[in-house]
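Here's the structure we're looking at; comments come further down.
All protein chains but one are shown at their positions in the complex.
A, B and C are the chain letters, set down in written order, and residue numbers restart from 1 in every chain.
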Amino acid sequence: MSLQKNYLDVPGTTIFDAEQSRKGYHLNQFCMSLMKAENRERFKADERAYLDEWAMTEEQKQAVLARDLNRCIALGGNIYFLAKIGATDGKSFQQMAGSMTGMTEEEYRDMMIHGGRSVEGNRVVGEDGDAQAQHQPQGKAGHSAQKASA
Amino acid sequence: MSLQKNYLDVPGTTIFDAEQSRKGYHLNQFCMSLMKAENRERFKADERAYLDEWAMTEEQKQAVLARDLNRCIALGGNIYFLAKIGATDGKSFQQMAGSMTGMTEEEYRDMMIHGGRSVEGNRVVGEDGDAQAQHQPQGKAGHSAQKASA
Amino acid sequence: MAKITASVYTSHVPAIGAALDLGKSNEPYWQPVFKGYEFGKQWIKENPPDVIFLVYNDHATAFSLDMIPTFAIGTAAEFQPADEGWGPRPVPTVIGHPELAAHIAQSVIQDDFDLTIVNKMDVDHGLTVPLSLMFGQPPADDFRWPCPVIPFAVNVVQYPVPSGKRCFNLGKAIRKAVESFDQPLNVQIWGTGGMSHQLQGPRAGLINKEFDNAFLDRLIADPEGQASVPHIDYVREAGSEGIELVMWLIARGAMDDIDPAPLVAVAPDATKSVPANAHPVSVKHRFYHVPASNTAVGHLILENT
Partner (left out) sequence: MAKITASVYTSHVPAIGAALDLGKSNEPYWQPVFKGYEFGKQWIKENPPDVIFLVYNDHATAFSLDMIPTFAIGTAAEFQPADEGWGPRPVPTVIGHPELAAHIAQSVIQDDFDLTIVNKMDVDHGLTVPLSLMFGQPPADDFRWPCPVIPFAVNVVQYPVPSGKRCFNLGKAIRKAVESFDQPLNVQIWGTGGMSHQLQGPRAGLINKEFDNAFLDRLIADPEGQASVPHIDYVREAGSEGIELVMWLIARGAMDDIDPAPLVAVAPDATKSVPANAHPVSVKHRFYHVPASNTAVGHLILENT
């Protein structure tokens, strides 16, 4: 590839382009299969066995089992596909989105009620906004992590 | 519709446009099903029963049973879809195409070997070429038909 | 002759559908959202369309990674509400308008838009939530949407997605197509998706009121200018899913105040003469609210005059 990817410097953001799509093909197609009620039942009955039916990497399978959506996205997953896992778990889009910030459900919901995350400091990698790498995880989880390392 | 259909005056020719496609949807989708060997077997075992599984009109089913490809096309069929019926019968594209002219296989094959059908008189409805309505069916079949009516 | 009389713009947040379907619309969290649609519900009763041309995006529902059409037009007789993983929404089947849809497909393909024609697809919240917002839940004893709908799906999931300029020009071609249909239909065109939101990664929850309101201002007053804004600006300023806003440009491009000639790239030093606008649009309603779940909700109704 040599077409410019001018979207790599947005912090905490992965653009689902052809390269991500290729990486995540089987992961995302597994997610699509959860749109059928009988597949959701089979997945819930034995997650590992169901995942082993798909040509996913072991890393992708572990990320799904751990419900680590950030990891799933790094491995080629797309949020609209991954949402089918959340739906199977009975989770809302807000719970799924919040889980990627490290915040608790309440913390994330509060942030949204108060107008959502500000774009200030979150436009370009290297600024100091709350979505930048140095401030992860967010919320109380991050505070304790920062205390622990201090 | 009011976009001009400037292709209605070509003799012996049906353009597969959106309107034909809508008319022939179930007929053509039935044909697609014959791309699977097991469906070809089921169709051959009981054609009528297999056709009754599809939301086709009775007229379309009759045209398929009679292998009347001209009728199938008039009812919304497209030749690339209909070819799956011929394939199921073990027929070649040349046999299928020839069957729509009324010529015998030999007559049609001879016409092709000698350079195919001429475009002269066959460009516009109303001319006097061999594809015009007044000269159907073609070949010996047509000669006898013309004698009988004379 | 058919005619586009108005365009409607709205976010299509899935949680709004869930709130409606679970009877939560009177909760304090949701009340301000639904209040913003009261005008629209009354307006559309007084201005009932014969057909809605509904621009939306599929969210990995009808289209997996096996086939990703940039633009897909639904020409089928009907479309079922999809099971997105929570079970299908309890809303009516969407009835299509195969004749008009096929006519529009024919016209815009001849105008060099390379559509994919779709005769079988389920429709997800991107299409059904806007219908719910504008029509409410149809009564059990007459369980159907008030009019046929032509679904028009735009790829905004896998990059590259079509440019703002491409979307705006497509709107112009759709208007031309509608106006050449020989039945006297009152057609509305809806643009859905957006506004600012991001559903993924540590930046999830991004909202940008300034961007959203500037977008609304410019969509109304300078849509051609807005059409030239590159995707990276949407992503950076309005979140990775904020890119859905390009779909609003399709609906906007179909309005009467837009010069129907295709918008082409203009050299920076070219002098552009802006003709006085003989057909201004009328802003019937404008609404903005934060949040609905992860998303800013925007809503606009424009009428041709």
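Everything that follows uses one rule, which is that contacts are C-beta pairs under 8 Å (C-beta built on N, C-alpha and C of every residue); 3 or more make two chains touch, one makes a residue touch a chain.
These numbers come from a predicted model, not from an experiment.
All shown chains touched by the missing chain in the whole complex, by label: A, B, C. Check C:P162, C:G239 or C:G253 against the missing chain and you find that the one touching it is C:P162. In the complete assembly, the contact with the undisplayed chain comes from C:Q106, out of C:S7, C:S25, C:Q106 or C:S240. Interface note: of C:I16, C:I52, C:L65 or C:A82, the residue touching the hidden chain in the full complex is C:L65.
Within the entire complex, the positions of subunit B that touch the omitted partner chain are 6-7, 10-18, 21, 25, 28-29, 31-32, 34-37, 40, 69-70, 73, 78-81, 83-84, 86-88, 92-94, 96-98, 100-102, 108, 111-113, 115-119, 122-124, 131-133, 136-138. Counting over the whole complex, subunit A has residues 1-3, 17-19, 21-22, 25 touching the chain that is not drawn. Although one chain is not drawn, its touching partners on subunit C can still be listed: residues 65-72, 105-106, 109-110, 112-120, 158-160, 162-163, 165-166.
In this text, only the chains that are shown with their structure count from here on.
Looking at B-C and A-C side by side, the one with more C-beta contacts is A-C. The distance from the centre of subunit A to the centre of subunit B, each centre being the mean of the chain's C-alpha atoms, comes to 54 Å.
We define each chain's centre as the mean of its Cα atoms; on that basis subunit B and subunit C are separated by 42 Å.
Separating the CA-averaged centres of subunit A and subunit C is a span of 26 Å.
Looking at subunit C, one finds that none of its residues touch two or more other chains. Shared interface positions of subunit B, i.e. residues touching 2 or more other chains, are not present.
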